[in-house]
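One protein chain is absent from this view; the other protein chains keep their places.
Coming up: subunit A.
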Amino acid sequence: MNLTDHLQLATLQHHTRRHFLQGGMAGLGAYWLAANAAQASSGAVEHDPAHPLEVRQPHFTPRAKRVIFLHMAGAPSQLELFEHKPDLDRLNGQDCPQEFLEGQRFAFIRGVPKLLGSCYPFHQAGGAGQWISDRLPHFEQVIDKVTFIRSMTSDQFNHAPAQLLMHTGNQNLGYASMGSWLGYGLGSENQNLPGFMVLVSGGRVPSAGKSAWGAGFLPSVYQGVQCRSEGDPVLFLSNPKGIDRAMRERILSAINQVNQDTYQEFGDPETLTRIAQYEMAANMQLTASAAMDLADEPEHIHQLYGTQPGRESFANNCVLARRLVERGVRFVQLFHWGWDSHGASQGEALNSGFKQRCAEVDQPMAALLTDLEQRGLLEDTLVVFAGEFGRTPMRENRGGREMQFVGRDHHPHAFTIWLAGGGVKQGFSYGETDPIGYHVTKDPVEVRDLHATLWHLLGLDHQKLVYPHQGLNQKLTGVKPARVVHDIVA
């Protein structure tokens, strides 16, 4: 771009911004307007509908400014990772007592299943002496950095609905995901990158599909942008072959020159926005490509995470997550598929594929915490590790038969997640379950409570971050009362 173009663009951007600030409300429709008016009158976040990703202030001083959410899609077994239940081990192979079965709905378990002790030995680790199985040798080195919530409960026992509940606060389709809420509520720190990015490994998207990072009823501009491990990291990011950077800039300059005349002619504020978006697209081409390129990471980082450049892996995605939050991406969502350990096939069985899954995530997730801490990012970056529910203390007997491999069915009543950084306690454990890990016995945490707590750490009052839709003041935490789990906040 030559100097004249630069100056022209600067004028244009100034004009654009001033136009926005004057309150021009272009194009984004009634819901925006309604949302705006509603928020203004209820004292919530001020919103500029013509500039959707502009940074907005939280309700109060946040502990966390950004989130990396490691979703273990398929729901890993808490009983093979974090929950030491000696009584369950002792009862291994016995019929499950009727009292646990009456009135329960299971995905696959039929009739009277057998109890199943942990497939792997447990030991205590870290300064706090927390129990952990032998499957996560790297993670146990950083166990003192995390808070476990051992009393998570869900009311959904199928993957897609449970994943939707975890990410959108509702088991039905059509609701807004956490990352899109944050884009709406807080905007994006880096206008050259999407504020909400999604990284998928394990060969499959999660069961809920793209709805797990959809915008639901929020404007689609807030939906998560999926980064790809092959081809362009963001769809259509690179110029077509035969158009280099210089030619792209030349084209953009010509487009914007004509568009500016169009604005003079029609006075449509959307034209101005479009000029800015074309410029932003060009910046994004550079920024996103650079952000997604692991080649400039030093060798020790590759070793720390165990990355294999060029291949889709959870390890690569953990490094990318760090690179993205470093560049101001607000919410990075990782999905790692393959935790659905029913014992229906070798690939997912607790005594087989599960080991592989553990090996895939153990080193990278430990490295992520170490790396973030070394860069001073952990204190205001919240890392969450969770599945969509837990797994049963009983062995699955799909179709009423003993199965070839060892597995557990879906279990919504009690599961374990961990959080680290972003204002949560270190080396802490919250909530308890009964001796076989079936029900929560102390301090239950509903998914909506988790959401309220995440919002709290991000400086948001979950009652106030609202969006009017279908006659309701929608919020992530839904209509039932949700509580912030203050006990886990440092």
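Methods note: a residue touches a chain if its C-beta (ideal position, glycine included) is under 8 Å from a C-beta of that chain, and two chains touch if they have at least 3 such contacts; residues count from 1.
To be clear about the criterion, contacts and distances are computed from a predicted model.
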Discussion item. According to UniProt, what is the chain that's been left out of this complex called? Choose from "PSD1 and planctomycete cytochrome C domain-containing protein", "Glycerol transport system permease protein", "NADH dehydrogenase subunit E" or "Phenylalanine--tRNA ligase beta subunit".
Written reply: "PSD1 and planctomycete cytochrome C domain-containing protein"
Fill in: Hidden-chain contact residue, picked from the options A:Phe100, A:Tyr120, A:Phe157 or A:Phe405
A:Phe157
Fill in: Which residue of A:Val205, A:Ala359 or A:Val489 touches the chain not shown here
A:Val205
Practice prompt. Looking beyond the chains shown, say which of A:Gln57, A:Gln104, A:Gln124 or A:Gln277 touches the absent one.
Written response: A:Gln277
Practice prompt. Write down which of A:Gln141, A:Thr370 or A:Asn473 is the residue touching the left-out chain.
Written response: A:Asn473
Worksheet item: Which residues does subunit A use to touch the chain missing from this display?
Response: 22, 24-34, 36-38, 40-42, 52, 105-108, 110-113, 157-160, 172-174, 194, 200, 203-211, 214, 219-221, 225, 228-232, 234-243, 246-248, 250-251, 254-255, 257-259, 261-263, 265-271, 273-275, 277-278, 280-281, 283-285, 337, 397-401, 409-410, 468, 470-473, 479-481
